[in-house]
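The other protein chains are all here in position, but one chain of the complex has been omitted.
Presenting chain A:
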Amino acid sequence: MTVTELVSYEDALASYDPVMGLEVHVELGTKTKMFCGCSTELGAEPNSQTCPTCLGLPGSLPVVNAVGVESAVKIGLALHCEIAEWCRFARKNYFYPDMPKNFQTSQYDEPIAFNGYLDVQLEDGEVFRVEIERAHMEEDTGKSTHVGGATGRIHGASHSLLDYNRAGIPLIEIVTKPIEGAGERAPEVAKAYVAELRELIKALGVSEARMEQGQMRCDVNLSLRPNGTKEFGTRSETKNVNSLRSVERAARFEIQRHAAVLSSGGTIVQETRHFHEEDGSTTAGRIKDNAEDYRYFPEPDLVPVAPAREWVEELRKELPELPRVRRNRLREEWGVSEHDMQSILNAGAVDLIAATIDAGADAASARKWWMGELARRANEAGTDLAALEITPEQVARVCALVAEGSLNDKLARQVIEGVLAGEGDPDAVVAGRGLAVVSDEGALGTAVDEAIAANAGIADKIRSGKVAAAGALVGAVMKATRGQADAARVRELILEKLGVEG
């Protein structure tokens, strides 16, 4: 690995204008593979989900998965693409042991969807339009595991293991047109695009699009051109950048690396590059010269795909509200700022908050718990919000208990802790831990009387009109009740007993 001297990001942008192309592969969530009836379930014994077709045995033939085509059309429509009236699959020929037929059944010059766009919203609310070149259908390859080497790459390995369970799983490859004009925000645009695309895919219900499981994989193509020029520079293709943060880092790194090479008079080699999570760097992979010739030709074993216009229009009508539109609607309904909405999105809390509100909570409370206490706990546990062992319905119940005065915030946090610890529903935790607010007016009254007696000086101040001083007495009462009192009610009682109008 050669150490690359980078120039600072600011210096790079002072001289160069980045142009990006993003290629995203999405594994569809179909029950069966793209061209055979094998299961797509993850985590099965290696090679247990295979058949003559996905193993490429002599004589086997593919049959197109209709749900795969429908998913592709939905994605195309959601990306505002034109849907081909007639298109074919093509064979992409190259040798690799994890590719059973030594050609990948893909699409070449007749993609099912083309010429679209996706509007993505940046942190500050600015909307950037990413033009879509095409979305096409293809099949995944098998999986190679290289054993015996230090890096897990084929170099230095003693042998390789092949698992064909993944071979033939439907993929949609979505390719952008060159993304120009993003300037210094290019890495942010890249990240926002992938994030928005992921939301879109999930909203369409065609894939769970979990990047950490490889269900969505991104290649970042990047080139620089001197500021003020039109012609694209030579690009690098950073493969398999598989988290949102990595997409941003990879783009940023490549901008700095390209700038370093170009400003020192060097030339960029057109090559694939590997991204390294540890330090955010990329290193050279295969050189892509003209020797790479996939010899595409129309797949003769499959008949053309011709989505009927009426069917396409039906699918268009059934499209769900697009995530960005939905977010903007929710943002207004919830009354939060662009910035806060962005944080909610980044935290993966949009659906959770919406569901909590649907379960009866008010927007402010739902947001408060998910983005506060729960976000903190998810962060501590190093998991996603959605992975926490608490449902929106349970959070809504906590909100309701607070609203009716049965819980205060402090107690509510303990209830949440109990739910997360598996102690049952909020009501069960309240009962089990004895967390109900002290609402017995008699007991509270006694505590208030005691506090007034013990703090005569403060009581006098309040009587003389310094209502703000009541806080100290509230604190004393709360302490005496070990936090199990409703602070607002305590305050009312204090003022009442001292004959002061709140």
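Worth a mention:
Keep this in mind: a residue touches a chain if its C-beta (ideal position, glycine included) is under 8 Å from a C-beta of that chain, and two chains touch if they have at least 3 such contacts; residues count from 1.
The definition used in the following text is that contacts and distances are computed from a predicted model.
When the unshown chain is looked up in UniProt, the name that turns up among "Glutamyl-tRNA(Gln) amidotransferase subunit A", "3-oxoacyl-[acyl-carrier-protein] synthase II", "ABC transporter permease" or "PqqD family protein" is "Glutamyl-tRNA(Gln) amidotransferase subunit A". Considering the whole complex, the residue from A:39, A:115, A:160 or A:328 that touches the absent chain is A:160. Contact with the chain that does not appear here is found for just one residue of A:62, A:187 or A:392, A:62.
Interface note: of A:91, A:225, A:368 or A:489, the residue touching the hidden chain in the full complex is A:91. Considering the full assembly, A:301 is the residue among A:5, A:301 or A:441 that touches the omitted chain.
Only one of the listed residues, A:16, A:103, A:193 or A:334, touches the absent chain: A:103.
Summarising the interface, chain A meets the missing chain with residues 52, 55-64, 91, 93, 95, 97, 100-103, 160, 162, 293, 295-297, 300-303.
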